[in-house]
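Following this message is one structure expressed as structure tokens.
One protein chain omitted, others in place.
Letters A and B mark the chains in the order given here, with residues in each chain numbered from 1 onward.
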Amino acid sequence: MHESAVIILLASVVAGATPILLATLGETITEKAGLINLSLDGSILLSAMTAFVIAYSTDNILLGFVCAALVGSVIAGIIAFFSVYLHQSQVAVGFVLTLMTRDLAYFIGSSYSRLQGPQVSPLALPFLQDIPFFGMIFFHHNLPVYFSLCMIFGIWWFIYRTPQGLRMRSVGENPHASFARGINPRKIQMLYATCGGLLVGLAGASFSLCIKPGWGQPQGAEGTGWIALALVIFGGWHPVKAAIGAYLFSFLQVMSIYFQGWVPSMPAQVFQVAPFPLMIFTLVLIYLVQKESVMKWAQDKPFVRSVLRALSGAAPSALGKSYQQD
Amino acid sequence: MHLELRDIHKYFGRVRANNGINLTVEPGRIHGILGENGAGKSTLMKILAGYIQKTRGSILIDNSVIDYNTPDQAARHGIGMLYQDPLDYPVLTVLDNFMLGQMSGVRNKKSAFRERLKTLAETFRFNLHPDTPVAMLTIGERQQLEIMRLLSIGIKVLILDEPTTGISTMQKETLFSSLRKLASEGESVILVSHKLEDVEALCDTVTVLRQGQVTGLMDTPFETTSLLRMMFGTPPEPPGKIGVEPGNIVLSMANVSALGGRTGLSDVSIEVRQGEVVGLAGLEGSGQDVFLRIASGLIKPFRGSFEIQGQVMNHKDYHACSDAGVAFMPASRLEEGLIRGLSITEHFALKQKQQGFLVNWKNAFRKAESRIDTFNVIGRPESTVESLSGGNQQRLLLSFLPQNPALLLLENPTRGLDMESVRWVWDHLHTYCEKKTSIIFSSSELDEIVMVADRVLVFFEGRVVKDVRTDETCTMELGRAIAGRV
Partner (left out) sequence: MKTAGTSSVTVWQYLIDSLVMLLVVFAFTTFVLFLVGAPPFAAYYYIFKGALGSWIKFSHVIKAWIPLTLCSCGLLYTFRIGLWNIGVEGQVMMGAVLTTYVLRLGTHHSSPAGFLMLAFCAGILGGALWALLAGYLKTRGGVHEIFAGLGMNFVAQGIILWLIFGPWKRAGIASMSGTEVFPTQLWLPHIPTLRISPAGLILAVAAIVITALMLRYTKIGLSLKAIGNNQNAAYLFGLKPGRYMLLAMIFAGGFAGLAGSIQVSGVYHRLLPSISSNYGYLALLVVMLSNYNVWIAPAVAFFFACLNVGSIQLPMVLQLDSALSGVIQGILVLATLAVQGLRILRKDAT
């Protein structure tokens, strides 16, 4: 392949990964604090619609992003509220919301279908874009893309290098211990679930105002939320690893377009559904690797064994459990 | 800091866990709270430390009444508690665990905390490195970390709830010397225990609780018989041995090694005969649990072979062992032994062996009624198991055991039971011996093992370090073996 073709390919991978990257990072925060936001798929749709409708009606793209972020945080906040204060199952509430927000999106957005709306304008960064090879790949996009790139580092820094991040992690691991130390698990879970939802809202906005501009039924973002949930697991609840997963996924999506061109006889549906068996396959792989062979290899190395157990991308210990103050 | 608890009452529904308790703790003294399981010690301390609310009464510091609702608020008044199983974060490092709860503001002053941790560790001669994940520490080390953390946030009254379960003798000595040091510097220490020897060794004063009330107060030097009378009323009759002639070999293990628990099991070879009562001694998590679970088929050994009544059972699972005549009773009642949300009748319905598609509800109900009667369970057939008290849950678990197993494997069968119930449990279990059943049980009470078992196996770090008849050894010798000094 020509170098320019490779550059175009990689650039589109970076751009296309933006929504799923933002959603995955947002969900990583939410889950690190101990909550599962199963409504991602519907959330993204609802915030995409909101962003488009607001931006279209007010001709203000920034407002569209802001409102989408608000929608995303409210939905996540509802799940958090039901879990923290009403002690209802996060999975149940999240599932109901994923259906309901999708239907809300289709219902409210139906009159805005297939309209031509505002899009984010491209913004090439002045000096950085001239770096050979990498310049064109990373710095010839627009603000949302740059924002998502910064977020990878920002979220990592927050989780692992700040006292607030440490406090958040403590709640996700052992809320009872945090309570005993004067940290309020309820407030923390509400706060960070909402923050995670904020990023999810931005992911939706970046769909309808940037990557797949416009609104329709279907919009094209359907299924992204589920992939993001799987990517959090794939990344072992670590933002950088999850980001790598997001870029890998975007790469596969871009490649599938090329494959379709090379193998026209294969039905289009294969490429459309391919992410999902792949996701299942990856999850199986993660499970099997953590099981037998690795444990067998580490059997007479107790140090290694306990390190592996303690540190290997394990889910936050209190993930999904509703914290009850006894 | 002079601490006083005045007329503390705590009711859980109709149960009076604390019924008018008065307690005064002087600064610079080590105050013991002694009492049997269920006497109300834990409840009282949880109230003091802010984990639960008192129903009535007041708490005074330096003669002024104080009020608080959460452990954090209690800590601000200088009162802190060390749990038997410390509330910490296994995935995070020692330093992170230390810092959490003390940080404020936006910037990360990690280096300051590192220094503070180092200083405290040196003062007490605790050997802890800041970057180790807490999951890799022993319980004793986790306690040490928690003590340092509590001191760092300014605790003046340190409460320790049964701290010596699950730590080695050496760690116990380190703990005791650090507590003495704290007392000499003006701190108050409250030690809650049911172990006489710990209290007698360490404390200056002892308050004895029984059934929610204070039954006595004593200063050092202590008189054991008086303390016992205050704890129990009339001293209970200990259960004895039954002494059945051992028959054929029921269980044999040859060079068995397995993974599991904290230590796994390394190279164990044992033979157990019909009618024998074998006690497994050792610190919790030294391999006794793994041993029992291998014998029941829950854990498969990766080396060595083991047989039940001559049949090789290495690769067989729990259900196969169960068919071969092995009965297993787990320690955690509600996590593994009983099913929350199901009634007693439903449990018996589950145990119905006869073939068929339908459940014979009438049969199950009748069985439930008769077993409740025989085993003195306070409950009705339709009661859900979580509504029963701990002691009754234990009796229910025992009623599930089959009538004629070849081998009974019991994890901590008398944990959390009062003396009367312990006596009743062993009377019942001895009827199995008369039927030539072998019993292997684990216990953290050395006295129980010495009194009831014919033979004792001492576990240390996953190995059997001592295998001896109980009438050929004594508690001190076994205690040494448990600590690793054979």
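By definition in this document, contacts are C-beta pairs under 8 Å (C-beta built on N, C-alpha and C of every residue); 3 or more make two chains touch, one makes a residue touch a chain.
Just so it is clear, the structure is predicted and the values come from calculations on it, not from any experiment.
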Thinking of the whole complex, not just what is shown, which of B:R340, B:R380 or B:R469 touches the missing chain?
B:R340
Touching the hidden chain, out of A:L99, A:L128, A:C150 or A:V263, is A:L99
Could I get the residues of chain B that touch the absent chain, sorted low to high?
318-319, 322, 328, 330, 335-342, 346-347, 349-352, 356-359, 361
Touching the absent chain: which residues on chain A qualify?
38, 82, 85-89, 91-93, 95-97, 99-100, 102-104, 106-108, 110-111, 217, 223, 226, 229-230, 267, 269-270, 272-273, 276-277, 279-280, 283-284, 287-288, 291
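Just so we're on the same page, only the chains that are shown with their structure count from here on.
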Intercentroid distance (Cα basis), chain B paired with chain A, Å
44
Residue ranges of chain A in contact with chain B within the complex:
161-164, 166-167, 169-170, 173-174, 176-183, 295, 299, 303, 306-307, 309-311, 314, 316-317
Touch list for chain B against partner chain A, complex:
51, 70-72, 75, 87-92, 96, 99-101, 103-108, 133, 135-136, 259, 302
